[in-house]
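Of the protein chains in this complex, all but one are displayed in their positions.
Which chain is which? They are A, B and C, in the order written, and residues in each are numbered from 1.
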Amino acid sequence: MHHVIIGAGPAAVSAAEHMKKLDARSEITMLAAENVPPYSRMAIPYFLVGNITPEGTYLRKNADHFENLGINVRHGRASSIDPQSKSVKLADDSTIAYDKLLVATGATATKPPIPGIDLDNVHNCWSLADAHKIIEKATPGSNVILMGAGFIGCIILESLAARKVNLTVIEMENRMVSRMTNSVMGTMIKDWCVDKGIRVLTSTKVDRIDPGQGSALSVSTNTGESIAADLVICATGVRSNTAFLEGSGINIDMGVVVGDYMETSVTDIYAAGDVAQGKDFSTGDYYVQAIQPTAVEHGKIAAQSMVNGHVTASPGNVNMNVLDTVGLISTSFGMWMGVDGGDESELVDKENYQYINLQFKDDVLVGASSLGMTQHVGVMRGLIQTASPLGEWKDKLMANPTRLSEAYLAGAQAQDQKNSA
Amino acid sequence: MSWTKKLLRVNLSSGTCTEEPLNMQWANDYLGQRGLATRYIVEETDPACDPLGPDNKLIMATGPLTGTMASTGGRYSVICKSPLTNAIACSNSGGFFGAELKFAGWDMVIFEGRAASPMYLSIENEKATLHAADDLWGKSVWEADGMLRTKHQDPQARIACVGRSAEQGCLYAAVVNDLHRAAGRSGVGTVMASKNLKAVVVRGTLGLGNIDNPEAFAATTKAGKAVLAENAVTGQGLPAYGTQVLMNVINEVGALPTRNMRETTFEGAANVSAEAMAEPRKSDGKPNLTTNGACYACTIACGRISTIDRTHFSVKDKPEYWINSGGLEYEAAWALGPDTGVDDIDALTYVNFLCNEDGMDPISLGSTIAAAMELFETGAITTAQTDGVELKFGSAEALCWAAEATAKGEGFGRDLGMGSKRLCEKYGHPEFSMTVKGQEFPAYDPRGIQGMGLAYSTSNRGACHLRGYTVASEVLGIPEKTDPLESDGKAGLVKAFQDATAAVDSAGLCVFTTFAWTMDDIAPQVDAACAGDWSTERMMEVGERIWNMEREYNAKAGLTGADDNLPARLLNEPANSGPATGRVSELAKMLPEYYEARGWTADGSVTAETHQRLGLPG
Amino acid sequence: MRKHKTRRIAPDGAVAESFMQITLKLFATLGDLLPSNAVRNVATINVDDDATLHSIIDSYRVPRELAHLVLINGVFVCDADRDQSGLLKEGDVLAIWPPVAGG
Partner (left out) sequence: MQKSLHIDPAKCTGCLQCESACSLENEGIFNPSKSRIKVFNFHDEGRFVPYTCTQCDEAWCMQACPVDAIVINAETGSKDVLEDICVGCKVCTIACPFGTINYNTSSGKVVKCDLCGGDPACADACPTQAITYVDANATGLDKMRAWAAKTDNATS
């Protein structure tokens, strides 16, 4: 059985390793588009800040890791697939035949269609190659504009601040990281950044980028401001890498639509990770989560389905995020924005940048978000995913949401007693 | 070195918080906590000051072993001049607050001045901030604790707080930490409230390093824990039954003060004993006692954690009391029970909860209610004062009513909040007040345990069992049995216990360790933690130095040998039951021997020679 | 009530039977060792006229090292005297605790 995996990111590596675990005899080929060992985009900010070398971003540290496991890593970019002949065509026109195929091609950073976006010194921050360029250009005292205050934007703020650049963040939405924060929390993150000497413009759009004096750029906003910049970093969004699947007959929406076994609409083809539009645990809807834990879990589920068949359906993945914005740690889980008819418990301490917000449906935790919390944050996932009825603890959490760990433990213990009864 | 060498000075008048180096010379001479903080009080305040005025200072102090893994190394003390006794006050508490203060990097916090409006202090490591506490004022300790915990969004924060009793001027208000541990005696909570300081919230994540000899410390504290574990008292008796096991013991030996100390045995003792706490109740088949709980680092875990019978009249309509809280402990159970003649264990537990909830010293509260009951019996107090309540000995309803009124400082509760001495004076019967230096007695009748009479009368903070617990020897046989009815030799015993206790307190340890540990077990732990040589002899000398320093402070505050006294009842009215029948306290015989053993003058003053020998300040 | 009648056989073969009634109180962990007629920690028992404290302690299976506080009518009896007979008389209260403390 030859399993071919297109991609070499976390979903691909997770899938490959699980396949080997489930069936040691299977033949596995992992197709890596970038000419470096499989690495993690999550780790790039730490490379940017200088904490680690490029090797520090590698998904597996032993150079022979994949070889030792019997996983073939082949460098090359897939240009199309042919489900009829069950083969993948590469950019160099060579083909690889597969029995089962996993599409784990991830996503690519996009650039908004505005004038000047393709000028020199306007970069994404997505690949290791991008990171090298940014390191080269973000010199102390230089003017840097960061377009987009989403996850990627926020997470590289610290490394940019550490490089002592004059930083301006421009965000279209009315708050930072709008995909994981309500306005209270998003505004607190903005205040924190401003407090750290970063200029943050929210509800602001870049209209155009023009060549300025020398090598500098001039960035014009919809508020009429022109800001000089030596470097513009574009972190406005990503798009699933699905272009090469055109004509394959695979159902594609925002990403490759997958069912509860990570199967696509075409037999023997699966998808996982940032490219996959899978089921969300909380809503039951299908969308691209593009987060590390989901990529890994996708890979694991896909591996099972590909090796053992469609045995266990996935209940979907809990959307969750953790973000470190210049030292301010935020998390969000599940339906952090709440659900219709649900209850909300919220504590705000703007002065000390502490925030916690719990969302309930009846007495079940369905979503949560926090600022400044580092201890036992995982229990938010635990409570959401086990959908445990909280009973009397619901009221206690409504009164004081910081008692989350206690609520979790009380539930775990009750479960424990039930099991032994 | 185990000290953080840093203290926090909080001036409530100016609203400033400043860091200062700890005076290490003094730390060498006075160790920490009780001794060291009193040294600061002596240096910085006028002993004649008004205890409730801005010139009094209040210190929360840890010892060098507070926050370490030494067993019981979690204690802290609150030190100030007492409004109840006008003498030095030092009240010791366990729980977790003291260790947390240390983990935040502070050996002690000195509060001075008085805030113009209610404030609370938050300490997060080096960051100390005063906050407005108008919303907390008027709230109980339990309510305020919840509000502060929510506000600071930190379940791990440790909070010390005063209740409504303190705000209302109850003279025996406690500082309650961790919801049910208290710096209970002498009205230290009253002083805190007089400064308009409602609470201290502390969170320490820095930790405590600085151990002088880490290897030796690990070895010696481990050995110490083994001694506690293997000792039958600290290894089995205290964890299983807690201090309350004494209820039957002291009753049996005929030294259980009953009905305002008129009698020495209580017919209802068994109903309010440790054994009774463990009996299943009729209503739900559960005992009042839930479990035993420990203070920080304590490997004994004597603390009782209990519930009240939900069908009991005191709480049947109050679900907020259907929870667990600390108690009953022996002294509290005695004062609220035998001393008031009440043998209803749920009533006692309820009133004890009120003491936790609103920060009252249960010993002083119970004793004061007992005195009020005697005043009521004689007609000096009538139902006109008590809202129609029959304040009779043995009435559980009256006890609960009186405690509620005192907790909130309402009506006759304000009179009760004055303490036994002032109450009895107000109603024309000072002889009914069972106090020394204005502080109420604990649970041992000096007629049945002679050494305790001397210990009470000479205690620097007024009648107290924790300043020289000769019960250990006279009743419990620790370290060796002496005859409780015999006054010979008690002067030396009292002095030794007093000095040892001062040293143990100042180290940051719990005095209960001394049921198993001798100073030979303790000194090596201090020695390994702290720079310099800390021998048994040095520890005892430090203890003696502290005792004499406190004595000199009290002298300057206006106290004399004449205050080393006992109520006439204990000196003149013989015990009427039990082994002590026919006996009175032989204080007059013991006191001169004690003064001599102390190296004091015949009228109880520290001599210049003793002052010199101990290197006392001033 | 548990009968604690003992028969003493003199060297000449004469049989003597005599006992008295006392109150036995076993506290704390020792409470479980009381006879079933005990109420809370108190039982009325019959003991031999010249019973020693140790003989009573042993017959109720109180380990001697746990008979720490031993009081007759509230007065402590030291270990050395516990083998001595004649300390008890009719109606006395014998109270025993394991090592305990408090305060």
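The criterion applied here is as follows: contacts are C-beta pairs under 8 Å (C-beta built on N, C-alpha and C of every residue); 3 or more make two chains touch, one makes a residue touch a chain.
The shown structure was predicted, so the numbers you read here are calculated from the model rather than taken from an experiment.
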Legend entry - Neighbouring displayed chains - absent chain, whole complex: A, B
Inset, instruction - Among B:N324, B:S535 or B:T581, choose the residue that contacts the chain missing from this document, as touch is defined above. - result: B:N324
Inset, instruction - Have a look at B:Y296, B:Y350 or B:F412 and name the one touching the chain we're not showing. - result: B:Y296
Inset, instruction - Have a look at B:K225, B:R461, B:K495 or B:R569 and name the one touching the chain we're not showing. - result: B:K225
Inset, instruction - For the chain that's not shown, point to the residue among B:S122, B:S140, B:N271 or B:T307 touching it. - result: B:T307
Legend entry - Residue among A:I52, A:V184 or A:A216 touching the omitted chain: A:I52
Legend entry - Touch residues of chain B, complete complex, unshown partner: 67-69, 71, 96, 99, 103, 156, 179, 203-209, 225, 229, 239, 290-299, 301, 305-307, 323-325
Inset, instruction - Tell me where the left-out chain touches chain A, residue by residue. - result: 10, 14, 40-43, 46, 51-52, 56-61, 292-293, 296-297, 300-301, 304, 312-317, 320-322, 324, 329, 331, 333, 374-382, 385-386, 388, 405-406, 408-410, 412-413, 415-416, 419-420
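Going forward, only the chains that are shown with their structure count from here on.
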Inset, instruction - Would you mind checking which chain's mean C-alpha position lies nearest the centre of all protein C-alpha atoms? - result: B
Inset, instruction - State the chain with the largest centre-to-centre distance from chain A, centres being mean CA positions. - result: C
Legend entry - Distance from chain B to chain A - Cα centre to Cα centre, in angstrom: 57
Legend entry - For the chain B and chain C complex, residues of the former touching the latter: 231-234, 236-238, 240-246, 248-249, 252-254, 270, 274-276, 279, 302, 329-331, 465-466, 469, 471-472, 475-478, 481, 483-484, 511-512, 515, 578-579
Legend entry - Residues on chain A engaged by chain B in the complex (per definition of touch): 347, 349, 352, 354-356, 372-373, 375, 399-400, 402-403, 405-406
Legend entry - Residue ranges of chain C touching chain B (in the complex, touch as defined): 25, 27-29, 31, 40-42, 65-66, 68-69, 71, 73-76, 78, 93, 95, 97-103
